[in-house]
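As you look at this complex, bear in mind that one protein chain is not there, while each of the others sits in place.
Let's look at chain A:
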Amino acid sequence: MSAARVGVVTFPGTLDDQDAARAVRLVGAQAVPLWHADRDLKGVDAVFLPGGFSYGDYLRCGAISRFAPLMEELVPAAQAGLPVIGTCNGFQILCEAHLLPGALVRNASLHYVCRDQKIRVEQTATAWTNSFASGQEIVLPVKHGEGRYVASADTLAALEAGGHVVFRYVDGNPNGSLNDIAGIRNEAGNVVGLMPHPEHAVEELVGAPSTDGLGFFTSILKNLVNA
């Protein structure tokens, strides 16, 4: 079987694209660069929307990226079941594109925060978390200024009732997110967004003092093999 192909999107101002591509390669998959201005998903099996400050985060985080030519291809593909994950700015873009509900706003502290954060995996029935055990606690770095998840009371209730909250902050909420939400999924479970960075917790030598991020990448491989 040929290696699974995971697309990694670069917008102007994307920062963690090389890191995401490296993590994809570490688990034996092929990282396929996707450029914001191309209306072309290059036939990839899954897509990673990395963090950064796309378009300088001007106007509002993710608000401009959502209109990028690539997104015209990505949104219908995701709605049709293509596995997509967005971390940090990628999560913000998924919310702006209405692939996920709610929004990410300024941290309650009003400061950017970079720290190694404990989170709990609440849902393993997604394309990106099936390698974890339900309730497993993992450590991933967070690094953002606008990561406070907010949604209407109805949306929040629906997320909780439907089991769509995938990750929750444990031992301290870094940004004031409602219900300590660190990440969510869509109804079908193929689209996941989270503020923490799995791609910065994949090697012993560098990044956060944890390799818990590898689980995201082994999950998508497993998902693609089983699909």
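Methods note: a residue touches a chain if its C-beta (ideal position, glycine included) is under 8 Å from a C-beta of that chain, and two chains touch if they have at least 3 such contacts; residues count from 1.
Everything below uses one rule, namely that contacts and distances are computed from a predicted model.
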Item to check | Name under which UniProt lists the unshown chain, selected from "Cyclic nucleotide-binding protein", "Sugar ABC transporter permease", "Phosphoribosylformylglycinamidine synthase subunit PurL" or "2-oxoacid:acceptor oxidoreductase subunit alpha" | outcome: "Phosphoribosylformylglycinamidine synthase subunit PurL"
Next on the checklist: Using the document's definition of touch, tell me which of A:G7, A:G52 or A:G183 contacts the absent chain.
Outcome noted: A:G52
Item to check | Hidden-chain contact residue, picked from the options A:L49, A:A208 or A:L221 | outcome: A:A208
Checklist outcome for this item: Note that chain A touches the chain not displayed via residues 12-13, 15-16, 18-19, 22, 52-53, 55-58, 111-115, 141, 143, 145, 197, 199-200, 203, 205-208
